[in-house]
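The complex appears here without one of its protein chains, the remainder shown in place.
Labels run A and B following the written order; every chain starts at residue 1.
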Amino acid sequence: MRIEKTFQVKEPIDQVWSLLSDPRRVATCVPGAKITEQVDEKTYKGTISVKVGPSATDYKGELEILRLDAENHEIEILGKGQDVRGRGSASMKMTGKLRSLEDGGTEVTSVSEVNVVGILAQMGSRVISEVSNIMFGQFVKNFQAQLQQPADAATGEAKPINAASLAWAAAKGAFHRQS
Amino acid sequence: MAKKQLVQIKVNGRNREAMVEPRLLLVHFIRGIPGLTGTHVGCDTTHCGACTVLLDGKTVKSCTMFAVQADGCELLTVEGLMQNGKLHPLQEGFKEEHGLQCGFCTPGMLISSYALLSKNENPSEEEIRWGISGNLCRCTGYQNIVKAVQYAAGKMEQGGKDDLPNIA
Partner (left out) sequence: MICRTSPEVGGMGHSIKRKEDLRFIQGKGNYVDDVNLPDMVYGHMVRSPYAHARLKGINTENAKQLPGVLTVITGEDLAKANLAWMPTLFFDKQMVLATGKVLFQSQEVAFVVAEDPYIAADAAELVEVDYEELPVLVDPHKALDPDAPILRDDREDKSNHIFHWEVGDRAATDKVFEDAEVKAKVHAVFQRCHPAPLETCGCVADHNAATGRLTIYLTSQAPHAHRTLFAIVGGIPENNIRVISPDIGGGFGNKVPIYPGYVCAVVASLTLGRPVKWIETRSENLQSTGFARDYHMTAELAATQDGKIQAMRVKTLADHGAFNAAAQPTKFPAGLFSICTGAYDYPTAFCEVDGVYTNKAPGGIAYRCSFRVTEAAYLIERAVDVLAQELKTDPVELRRKNFISPEKFPYKSPLGWSYDSGDYDAAMKVALDTIGYDALRKEQQEKRAKGELMGIGISSFVEVVGAGPAHTFDIAGIKMFDSCEIRIHPTGKAMCRMGTKSQGQGHETTYAQIVAQELGIPAADVTVEEGDTDTAPYGLGTYASRSTPVSGAATAMAARKIRDKAKKIAAHLLECSEEDLDWEPGKFFVKGAPSKAKTIQDIAFAAYTNMPEGMEAGLEAVDYYDPPNLTFPFGTYICVVDIDKGTGEVKVRRFVAVDDCGNIINPMIVEGQIHGGLTEGLAIAFMQQIGYDENGNVQGGTFMDYLLPTAVETPHWETGKTCTPSPHHPFGAKGVGESPNVGSPAAFVNAVVDALSHLGVKHIDMPIAPWKVWNILKEKGAVN
């Protein structure tokens, strides 16, 4: 499943790039995600918790930076995780690109190929795309907030989104689709 | 595990009470506590209607309610349709018009039809089909179920209201 998202921030491209190219800091913007260790210079281990209503899935997996192009401000990462209780898996290959805007800000574009295996996948793209829309919305907020903090500020974890509101919003989103 | 709670539900005119977990589904309460196994479970996504019962006069899918939500309410299940050893005209109609084959959807169909006829004494075929559209059947193709409901409507028109079970 392909998910394409674009958003703008006020900050200049170099500042945005320094956040985007730092997996530890970016991970703190993803709701429910945590980097647990760095394996080598481009591989990290981590976890992410996704709760939709009463259904909680904890994925444990790896993040690999496939390509880091500082000149063109492009990053390609591959994230793969398995449900800790063995109820499925997910993988995502994401390309993130930055573009300078006329007003001095930056446009961030991400294109992801997402693959989900397991019970969640049976619900089909309707639930997955709604959930990822909501998670992405929160990611953007967190990303923008991170940008406004100094680079060496203590990084905490972004809390997972409240489960009930995620379920309700996903259901609403599924029925009232705005392109 | 959540603490058990007392629920009191009047089922087919009889008071029933039990200590239940809050997550106990109403259909499991009905099948387990008074042991009325006429109400069936046919799916897990609230589609099939085999679990349909009448709750304070309205049809509900009892698989999508918790027993605690029905505390203090009155329930009519298929077992409550017969009165004093006499079949309800709907039950008669299902038999006369061959409105059932395997019988699994039948209790839900009877309750939905009962609710329909209590609001609309002389429904058209289209109204009947809409009225039972929340109940799935695999065996009959619905055609004879429609005839069964029409039979009952006709009988009830003649027989008057005293054919109906007495639930307040």
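In this section, a residue touches a chain if its C-beta (ideal position, glycine included) is under 8 Å from a C-beta of that chain, and two chains touch if they have at least 3 such contacts.
Only a predicted model underlies this, so the values are computations on that prediction, with no experimental measurement involved.
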Only one of B:K4, B:R23 or B:K119 touches the unshown chain, namely B:R23
Any idea which of B:K10, B:H40 or B:K61 touches the chain not displayed? B:H40
Against the chain that's been left off, what residues of subunit A make contact? List them. 82-89, 115-119, 121-122, 124
Interface with the unshown chain - residue positions in subunit B: 21, 23-24, 28, 31, 35-45, 47-48, 50, 77-79, 81-82, 87, 91, 94-96, 98, 100-107, 110, 128-130, 132-146
